[in-house]
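Apart from one protein chain that is not included, each protein chain of the complex appears where it belongs.
Letters are used for the chains, namely A and B, taken in the order the chains are written, and counting of residues starts over at 1 for each.
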Amino acid sequence: MSETVEKIEIACLVNGEWRSARVYPLARLLDVIRGEMRLTGTKEGCGEGECGACALLMNGAIVNSCLVPAAEADGAEIHTIEGVASGDQLSAVQSAFLECGGAQCGICTPGMVIAAAALLARHPHPGDAEIREGLAGNLCRCTGYQKIFTSVVRACESGREKSPGNR
Amino acid sequence: MEEKYIGHSVERKEGREKVTGRARYVDDLAFPDMVHGVTVRSSVARGRILGIRYGDGIPWNEFTIVTAKDIPGANEIALILHDQPCLASEFINHPEEPVVLLAHPDKYLLEEARRAVRIDVEAMPAVFTIEDSLAKGTIVWGEDNVLKAYHVDKGDVDSAWAAADVIVEGEYRTGAQEQLYIENQGMIAVANPTDGVTVWGSLQCPYYVHKALMPLFGLPAEKIRVIQAETGGGFGGKEEYPSMIAAHAALLAWKSGKRVKIVYDRAEDMVATTKRHPSRTRHRTGVTRDGKLVAMDIDLAIDGGAYATLSAVVLSRATIHSAGPYVCPNVRIRSQAVATNAPPHGAFRGFGAPQSVFAIERHLDQVARAVNLTPEELRRRNFLRKDQTTATGQIIHEDVNFSGLLDRAFKESDYHAKRARFEKENPGATVKRGIGFSSFMHGAGFTGSGEVYLASVVEVEATAEGCVRVLAASTEIGQGANTIFSQIAADALGISYDRIDVAQPDTGAVPNSGPTVASRTSMVVGNLVEKAALNLKNTLVESGLLCDACTEDEFVRACKRYIETRGTLRARAKYEPPPGLHWDDTTYSGDAYGTYAWAVYVAEVAVDTVTYEARVSDFVAVQEIGKVIHPVLAAGQIEGGVAQAIGMSLYENVVWREGRMANGQMTNYIMPTAADIPPIRVFFEEQPYPFGPHGAKGIGELPMDGPAPAILNAIENATGISLREIPATPEVLMEAMAEKAGALV
Partner (left out) sequence: MRAYIPAYDLRVPGNLSEALAILGREPGVWQPFAGGTDLMVLLEAGKLSHRKFLSLTKLADFRGVEVTSGAVILGALTTYMEIQRHPGLQSEFPLLCTAARETGSIATQNRGTIGGNIVNASPAADSPPALLVYDAEVELVSERGVRWLPYHGFHTGYKKMQIAADELLRAIRLPRRAEPWKQYYRKVGTRKAQAISKVCFAGAAQMEDGIVRGIRIALGSVAPIVLRAVRAEASIRGKKITPELIAATKDILGHEIAPIDDIRSTARYRLRVAQNLLAEFLMQLAR
């Protein structure tokens, strides 16, 4: 069996709350969030940074948490899908996905909602090309993306979206 | 009955859980005593197992190790036949065959252990293509490699050739396609001799898993319980394969005494689980000078992989759809599913139809050219109409109006104007544009007598608070089953949508409403939901607690009174076939399906002659699907299916190396992203089907059938190149263009 290294202690500000964990340095942030922190809204789809199901915001930027080693997340501010709604009050993006059929099986939805929120934070009124580019890192096998595009447009129209970090 | 919810886009039942990340999928479930399981697979395509070695440096005493000899019952995954073992014990028949199972609390250590297991195999000759299998030089399954064959005969093809002015032949091929649901497959199991076996998992068909676990453990039905967790997409990929993972998790749980979770990673899911059957179809078509079809001779073969699994049924649907929605007096179809040493191919949306629809719809464009007609005119002269018969001799009783669908599709896509414009603009352009279409049908529900054999049952139960729960084994896999059942039940009872909920599919608590497949859930099971709801209401009316035209408050009060005075308030409905349906399995003739959805799809493409990349730039989907129960969900089904079919047509290429998928990563098996899918414009025509709920037909698979031929017809329009295979990757297009350029020199 291979030699093993020591676990390290990391702490992250997750959805506004400091959380710590003892983990191997190269453990995936995805596993730390889902396993140690029991926030299972962030999904694993591919483990290779391709599908975006594990997307979350790290220090304000969208990243695939399957490609972030735990040691580099130490001290980071993290926002996951669990922090997007305020209690029972859905965000504009979430409401729009619900209303426009943007979620079918739901497995890509958390990552897609995070990507849409990140897009709207940068482009409050994105055009078609910007929406497509902004969501191209999030694969959906159910919708053919059309209802997701509609959802994003609806979310800008409703104009309630705030950056998840700035609530 | 008032349609307060039917026809309206109400909020998806489980939508809130999904957009907030609260929905719990199998990998989100964790239990304190839970351990993890992995599967060790063979490394060669075919051979005899000589031994299993467990390498040094792993604390094997901490592991639960299961091999075939640990199986308490029969070593099989029961489905239609019993040829597929749960764990290979002597012979290996494909390169991903499971041989050993390992369980341990530490997921990381499990991977180290999986790598340390060596399965020694004496290799045997293997076959990897339809051609090699049909050549029968090496027999890898049964006596002749043939998993199943069908013959369809209508009229007399041999004597009909004489009446044909032109005979057109062509061969068409489709590749394997990975379902690529974004949630990988997984199961959690607890199992012991006292309590039996319980599994939770990502699955489409709880009773398939239930059926498979009984013989494996030698346990009676009541000792097996299968519960569906939230399921992140299926598309057929979670129809039969979940039985395998459930079996593996349960065996590890049985031996370890612990709760065991097996969740595949993407690589394992892609290489080991099922894919769409590759196909090869040959058409020989006789046609008169004025474009009337007089004879169709179709030879169809699909690659079933190493075991029979569902290939017989896939082949059946492929066969029945292979002559298309056209009337031809003489049709002969010979079809075979053959074995190769690849992992078994399985259910995937469309279930054989996309393969054979691709062939006929590409072929008809060649036939049209041979008789100097436009593709449109040839089809108009042969479209199936009311009172005419299909290839299986089914008389169409619906007032099917294909020309009307075609007209609408052409208008919405501006087909004629674009065709003229592209013809003018293409010469000299680097990017050539083209437009093409396909016309097709998809039979809804099980084939032939399938629904009668299934004999599905649905129950509904009311609470004292006047809430009603639908009990069915039909699963929500993203398509909206929960929502549609609730709409139907609410309108049947005349109560609000919020009063309805749908029970979690659990074989210990819900009746068998059949598998969630074959575009049957809304049409067949939805109809049972309506009947069961009406029976429940009728119980209240007959007991004198309710009048027929009641208010919601009256309904609530009646439920309360009924339950207080008489106990449980439950009703059921069992499938009864529509009157007059006849199917003969021996001659493969008769009413193949209760009804069909009919469609015309138009694709516009842009082909870059610098990079040989074809992109779909616009897409119009017009279909007649009976009553539309939920416009947003229905359009979502069509859009999603079209996108998957665009993937199948242009992008998704399984690279095979000796029966094994060599590109089993999302980086290298490329499905379309948000940047690749064109606007998909969906239009519905509604002609109510008398035996579906409120007139609804099945639609889930329909959109998978038509896009591929429409896209390749458009590529031919753009470039003059007639491709006969999908995926039409840039490499394929490059070779075809090079060949054409060479031919001109």
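Heads up, the rule we're going with is that contacts are C-beta pairs under 8 Å (C-beta built on N, C-alpha and C of every residue); 3 or more make two chains touch, one makes a residue touch a chain.
Computed from a prediction, not measured in an experiment: that's the story for all the values here.
Engineer: Touching the hidden chain in the complete assembly: which of A:115, A:131 or A:152 does that?
Structural biologist: Spelled out, the listed residue whose C-beta touches the missing chain is A:115.
Engineer: Which one touches the absent chain: B:43, B:426, B:504 or B:665?
Structural biologist: B:665
Engineer: Just one of A:21, A:63, A:107 or A:140 touches the chain that is missing; which is it?
Structural biologist: Residue touching the chain left out of view: A:63.
Engineer: Decide which residue listed in B:30, B:135 or B:738 touches the omitted chain of the complex.
Structural biologist: Residue touching the chain left out of view: B:738.
Engineer: Could you list which residues of chain A touch the chain missing from the display?
Structural biologist: Those residues of chain A that touch the unshown chain are 2-5, 24-28, 31, 47-50, 52, 55, 61-64, 66-69, 71-72, 74, 115, 118, 132-134, 136-138.
Engineer: Provide the residue numbers of chain B that touch the chain removed from this figure.
Structural biologist: 107-109, 111-112, 115, 265, 267, 430, 609-613, 615, 651, 655, 662-663, 665, 667-668, 670, 672-676, 729-731, 734-735, 738
Convention: only the chains that are shown with their structure count from here on.
Engineer: Going by the contact rule set out above, which residues of chain B touch chain A in the complex?
Structural biologist: Residues in contact with chain A: 9, 11-12, 14-25, 27-28, 30, 57-59, 108-109, 112, 179-184, 230-235, 265-266, 477-480, 632-633, 635-636, 639-644, 665-667, 671, 673-675, 677, 679-680.
Engineer: Taking the touch rule as given, give the residues of chain A at its contact with chain B in the complex, in rising order.
Structural biologist: 1-2, 24, 34, 38, 40-48, 50-51, 53, 80-82, 84-85, 90, 94, 97-110, 113, 131-133, 135-149
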